[in-house]
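A single structure is presented below for examination.
Only one protein chain is missing; all other protein chains are in place.
The block that comes next holds subunit A.
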């Protein structure tokens, strides 16, 4: 080095640069922070900070009757809130030993698979956005909108759905809802095909995604990965298959798996799952059409202790009025016991660990949030990669701040 260059003292010794990615970086799509130590453009270490939107749901749930906990679950993975709602209802039904009619299961399957499609749709198209391709995102967004209209038709809300009740649904699906589902089934395959045409064999996208943030099956299992991220590493673990709920065992579908566990495989697995979900919805619609007589119209189980009676009856019948009052005021004692139930959320195994001491509210509820568990592998996955890879890996993992922070 020539003598006439003056550098601040210590700057020669420090070989690396510290970079803050987040908490409000456009690529985090949520509030969490990655502190990245860079050598040039190469990542030598990373550390993550979460908890910016922690809302103490587990604590709040200890003081709420069951039906008031459903809206809390909406706000975990808010890209697929209906799956969380259904998971919660199923957990309560397991504890309370409630059997739901066949039709309710099929309706639930339809809703859960629609939610899975919207979640994967967002994740994959956002991955495009983060690697410089905005078009795909805007193109598929109109079909997420259509799914949100379906939710709206069923439960009245769009993002945080609070859909369904213990025992079934608050009201039957309207004809408009079924028409919109049919429309989605008819139009969406062409859209998904077009989306795949834009990305899957796109040279720029492939070069960004292939080899970015790989993880071996062994490491993924050790880290507690579940869902598409685990399947991308080659493990065919899917809660819908190993512990079927809502009659998933009656459906015929494949579990797509990858091999290298890199960002590209995660993208492909999610795309594959969207096709499978479409097929599941079609099968469920067929099964609904095959139901006869009373089975074809029922939309909730007969559980007066937990399922609100129709408003008309509340005003005219004493028994319905009593149940209505007891449910709303949270005056129902539930059986004591402890139960763990999990569903295949869009991000992986979404588990609910529920301890009841026989009181009116849960003694303890713990949400097993897949996102929180697999995000800790991020530092290991991006170590040695380029800074630009860190962005693609982050979006391919589908990190949802609401789910991480509970």
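Points worth noting:
Note that a contact is a pair of C-beta atoms (placed from the backbone, for glycine too) under 8 Å apart; a residue touches a chain by one contact, two chains touch by 3 or more; residues count from 1.
Note that in this section contacts and distances are computed from a predicted model.
Missing chain, UniProt name from the options "Ferredoxin", "Thiolase", "NADH-quinone oxidoreductase subunit C" or "Urea ABC transporter substrate-binding protein": "NADH-quinone oxidoreductase subunit C".
Contact with the undisplayed chain is limited, among A:191, A:210, A:373 or A:387, to A:373. When the full complex is taken into account, the listed residue touching the unshown chain is A:224, out of A:23, A:71, A:224 or A:309.
Among A:242, A:296 or A:322, only A:242 touches the chain left out of the display. When the omitted chain is restored, the residue from A:50, A:121 or A:181 that touches it is A:50.
Taking the complete complex into account, residues 50-51, 54, 56, 58-60, 62-63, 94-95, 219, 221-225, 235, 237, 242-243, 337-340, 342, 349, 351, 353, 355, 363-364, 366, 368, 372-377, 405-406 of subunit A touch the chain not shown.
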